[in-house]
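Step one of this worksheet: look at the structure below.
Missing here: one protein chain of the complex. Every other protein chain is in place.
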Amino acid sequence: MLLKKNVPISYVFGKIKLEMALLALYSTAVYIAHTNFNFPGVSIPIAIPSILGTIISLLLAFRSNQAYDRWWEARTLWGGIVNDSRTFARQVLTFIDNSYGDEDKRAMKERMIKRQIAWCYSLSQHLRGQEGSKGLSKLISPEEKQSVCEVSHVPLSLMEYHGRDLRLLLRMNWINEYQQVAMDETLTRFSNSMGGCERIKNTVFPVTYSFYIHILVLLFVLILPFGLIEFFGVFQIPLVVAISSSFFLIEKMAIHLQDPFENKPTDTPTTTISRNIETNLRQMLKDESPVEAEKQVIVTNSTAVYYVL
Amino acid sequence: MLLKKNVPISYVFGKIKLEMALLALYSTAVYIAHTNFNFPGVSIPIAIPSILGTIISLLLAFRSNQAYDRWWEARTLWGGIVNDSRTFARQVLTFIDNSYGDEDKRAMKERMIKRQIAWCYSLSQHLRGQEGSKGLSKLISPEEKQSVCEVSHVPLSLMEYHGRDLRLLLRMNWINEYQQVAMDETLTRFSNSMGGCERIKNTVFPVTYSFYIHILVLLFVLILPFGLIEFFGVFQIPLVVAISSSFFLIEKMAIHLQDPFENKPTDTPTTTISRNIETNLRQMLKDESPVEAEKQVIVTNSTAVYYVL
Amino acid sequence: MLLKKNVPISYVFGKIKLEMALLALYSTAVYIAHTNFNFPGVSIPIAIPSILGTIISLLLAFRSNQAYDRWWEARTLWGGIVNDSRTFARQVLTFIDNSYGDEDKRAMKERMIKRQIAWCYSLSQHLRGQEGSKGLSKLISPEEKQSVCEVSHVPLSLMEYHGRDLRLLLRMNWINEYQQVAMDETLTRFSNSMGGCERIKNTVFPVTYSFYIHILVLLFVLILPFGLIEFFGVFQIPLVVAISSSFFLIEKMAIHLQDPFENKPTDTPTTTISRNIETNLRQMLKDESPVEAEKQVIVTNSTAVYYVL
Amino acid sequence: MLLKKNVPISYVFGKIKLEMALLALYSTAVYIAHTNFNFPGVSIPIAIPSILGTIISLLLAFRSNQAYDRWWEARTLWGGIVNDSRTFARQVLTFIDNSYGDEDKRAMKERMIKRQIAWCYSLSQHLRGQEGSKGLSKLISPEEKQSVCEVSHVPLSLMEYHGRDLRLLLRMNWINEYQQVAMDETLTRFSNSMGGCERIKNTVFPVTYSFYIHILVLLFVLILPFGLIEFFGVFQIPLVVAISSSFFLIEKMAIHLQDPFENKPTDTPTTTISRNIETNLRQMLKDESPVEAEKQVIVTNSTAVYYVL
Partner (left out) sequence: MLLKKNVPISYVFGKIKLEMALLALYSTAVYIAHTNFNFPGVSIPIAIPSILGTIISLLLAFRSNQAYDRWWEARTLWGGIVNDSRTFARQVLTFIDNSYGDEDKRAMKERMIKRQIAWCYSLSQHLRGQEGSKGLSKLISPEEKQSVCEVSHVPLSLMEYHGRDLRLLLRMNWINEYQQVAMDETLTRFSNSMGGCERIKNTVFPVTYSFYIHILVLLFVLILPFGLIEFFGVFQIPLVVAISSSFFLIEKMAIHLQDPFENKPTDTPTTTISRNIETNLRQMLKDESPVEAEKQVIVTNSTAVYYVL
């Protein structure tokens, strides 16, 4: 989804292979029945399927719209997480004044920024229904790791640790009370982004709607060959396959877009985004870590995987 | 609504059983009249019902849009309540500095966080027109319980108690003035979410619109068999039932979505959300309460109940 | 608009009685002309009115959308006024610390909260073009009443008094400077809501659009009987009345929704909302006033009046 | 645009006089050609122009939507300027404490509020491409006038003076540092509104779209008479004029709405709004100036001018 490569046509059609085969069979059968046995009344006026088509287009447009909005909102929420992570890191780095070259302060800054990176990975895994504490060992202290492993909502627990560190910073007078509140507002925005993602994850798109549109599409497909056979003869077969495939494709797209955190290859690329956040935050920490090289590999892998259908 | 199970088809059609039976009867009657008595002019051009269908689709799309927006706004408001409850708990836990292991401070924190849980349940019940103070005994002190029982708007009263506790915290110097204002902003957001829910609850969707669409759908259903009978004969009956049911289903869905706080099984699941908030906040309090087990039971019950129609 | 009663059908049709009568007459005349005199060419293809109908539906859907948005924005602005009034009252009650049981402070709080109630009524009247200072005697002091009667924009003047009281509170050290700024932000939100309402009130919906749609609807109505007479004969008359009424109804609804502060029975119920604010704020003041009883009467009256067309 | 008078029909049609005359000529010519010379094939099926009409409606609805959104955003931005100007005046009046009856403080307040009025007029003129410093002599000091005349962006320069006065107020301890930042936030909102207006002013609506729709409308108009002549004969002429005029009107409206700061009579009435701001702010200053009388005259003039097409 973050990658601009051309999607191979085979991938696009791979999603509806079965439907296309059945359609070809069905319309061929209609053609043969019409030509050989000459059923009376096998042809119906074109007006019926075409009006059905207009109605379905209207409803698919509405539905694609809602699905697209959910997907774009999910993307925007993660965009907000990128922004706020950078803001948080900047606040950590510049609000705490380490002009005395204090090593303790440097360690504290690193702890908080690494925990922020951990939070992003953890949220990404939590949203996809995976273990939220996986792979955090390099980013947080063993005690914290131990503690967050015991709770069910890992990112929420990490946010608490952020809050406690803010209190600690204030008590040690490393930040003043205004700065504490300003940083707390950044935590609030993290909380809002997390809650927004969970809302999208946990709220099913109204199923009747999908169900109803699916029935209409099937009806349309069944009727279409009878409407076209009079004028197109054998050319009716590719026409039916082409038009029907379009409707199936667009329906599939809406289904994919409406649930952007389902651990499918077409999801919001939360892992890639988390990795970018890590790169940015480590750049800000001036910490030349091997993440760059590592990232290269993973991006290469993912090019084969992340399409948007 | 929060549950991803497949909705059984029987449930979907259960909502329009009566309409479907009447439709089947009606279209059969038209078929018999047409075949046996051969009424002249019983067939009308297909253009008339099909154009009616396009117009209705257009209006239903507009209406579903508005209904969906109301429902999504209600969902977003409750999503905001989740976020702000977590934020409020984090602020309570980290702004109040209990480094001295002060038992009083711990009790105060617990009181405020439990009252926040009470507020969520109370708002949920208030919106559904139930007694707002039901089941709050375990969460707030008997004096508060006594006091809120006397007023008509329980959640508003609980918010006041939050405000008074903030004043108390400031007077005892447990928080500074800057932190008081930051927490007061969180209360303001609660106030806004509550007001938003009441706005949706109390504002009727313009009735003329519903009324007008309903009349058009009826008109369409009455005319449809006459338009199809020429070409489809007896197959007209299932076709009429299928197409008309779709319109009825989509109309029903809009009616359900547009009033998301009516204590119907398809509502915004405010009780489930409140329960999640309770779990999150108790996790933050590190308070191993029996709510987990209790929740399990209730979720199991609700799986049988919460569909989105 | 705040009331959920079923709107009697007679009320809905009362709005378009005249149009329906004229339509019935007109289509009857067309029927008689067609049957008795057998004009050649009196019948036109159904395609023409039906396409006109599709175009009109499209434009009416767009227009209803804009009108609905204006109405919903007006409703949201008043919802915001409810929220902010409660927030303001909470801030007044909890920021001013009257732990010493100071009578002066209590009086000050009551003065500010009552002035807030007065502001709501005054804004409601100002938006409807009525005298803004009517009925404020019980809520503000005679001196203020005297003063606001002299200016043209009463709510703006009341906001100023709020601002001056904030300054007074700061000078007497009853609130700190930080709290003053936080309360000033609440005043800013009142100012924004007031300005938003005035914007909607003072900005005419583009008239060409309404004009154009109205002409198209008329054209459609004039042509419709000629398109239907061939197939429906005398049944054409109720069909014409039914379809045309729908268009007229939906047009009327858009006209009503687009100007939500015009002192019509279908307006945004600003008086009822103000009254609710009064109830909430007096509950917060723990002031058992006779407003409850009084409200009962007025709501009963208004049930007969507030429909949403 | 701020005035609710009925727009005379002549004004509406004045905009498309030429188009209507040409249309009448053209359709008459088609009629004559058809009746007298009896061209073969001069009549085409009604389906062709009617489908074109549907497509155009769809695209016009989309385009009107975007144009309406631009116009409404411009209106909302100026509504925000009204709100923020009142807020700024309230902050100036109540944050600066002149309990000692200090004349200097009164002069400072007047200077800042009058400069705010000047900023509104100046922004209005700047957006319309006029000299931004025109008519500011009565509102700002000669030195400021001199200074702002030298720069190209007058409103930006006035904002700077506001900022400097805030610094001055803080240095003299007439406001505290919290209040400075709160007022600076109001200046930030002015800056955002100004930038938003410039964005709308400077960003052209995608021209291909307009161009494409215009070509389709012309095509439709050229084909329409041929489609109607069969069924309507001479009545085709008014029908063609009526339907085509509607499309032209709606296209014109979109063109007018999409550029709301072009110094046309149908613009966002920035001058009138600035005048209202002046009235409100002077009321707040309790400054009985002759602006009321003056305004009367100008409003009377403008009634003849401000329509919304």
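As written, the chains take the letters A, B, C and D, and residue 1 is the first residue of each chain.
The rule is short, and it goes like this: a residue touches a chain if its C-beta (ideal position, glycine included) is under 8 Å from a C-beta of that chain, and two chains touch if they have at least 3 such contacts.
As the structure is a prediction and not an experimental result, all values here were calculated from the model.
Engineer: Which residue, A:Met20, A:Ala33, A:Leu58 or A:Cys149, contacts the hidden chain when the whole complex is considered?
Structural biologist: A:Leu58
Engineer: May I ask which residue of D:Met20, D:Ile51 or D:Ala242 touches the chain that does not appear here?
Structural biologist: Counting the whole complex, the residue in contact with the absent chain is D:Ile51.
Engineer: Touching the absent chain in the whole complex: find that residue among A:Ser147, A:Ser210 or A:Gln283.
Structural biologist: Of the candidates A:Ser147, A:Ser210 or A:Gln283, A:Gln283 is in touch with the missing chain.
Engineer: Could you please point out the subunit A residues that touch the chain left off the display?
Structural biologist: With respect to the unshown chain, the touching residues of subunit A are 1-4, 7, 9, 12, 46-47, 50-51, 53-54, 57-58, 61, 64-65, 68, 75-76, 79-80, 82-83, 86-87, 90-91, 93-95, 97, 99, 176, 178-179, 181-182, 186, 228, 231-233, 239, 242-243, 246, 249-250, 252-253, 257, 279-280, 283-284, 307-309.
Engineer: For subunit D, which residues reach the chain that was dropped from this view?
Structural biologist: 41, 44-45, 47-48, 51, 54-55, 58-59, 61-62, 66, 151-153, 156-157, 159-160, 163-164, 166-167, 170-171, 177-178, 180-181, 184-185, 187-188, 191-192, 194-196, 198-199, 202-204, 206-209, 211-212, 215-216, 219
Methods note: only the chains that are shown with their structure count from here on.
Engineer: Between subunit B and subunit C, what is the separation of their C-alpha centroids in Å?
Structural biologist: Roughly 24 Å separates the two chain centres.
Engineer: Can you work out the whole-Å distance between the CA centroids of subunit A and subunit C?
Structural biologist: Centre separation, subunit A to subunit C: 40 Å.
Engineer: Two or more other chains touching the same residue: where does that happen in subunit D?
Structural biologist: Within subunit D, no residue touches at least two other chains.
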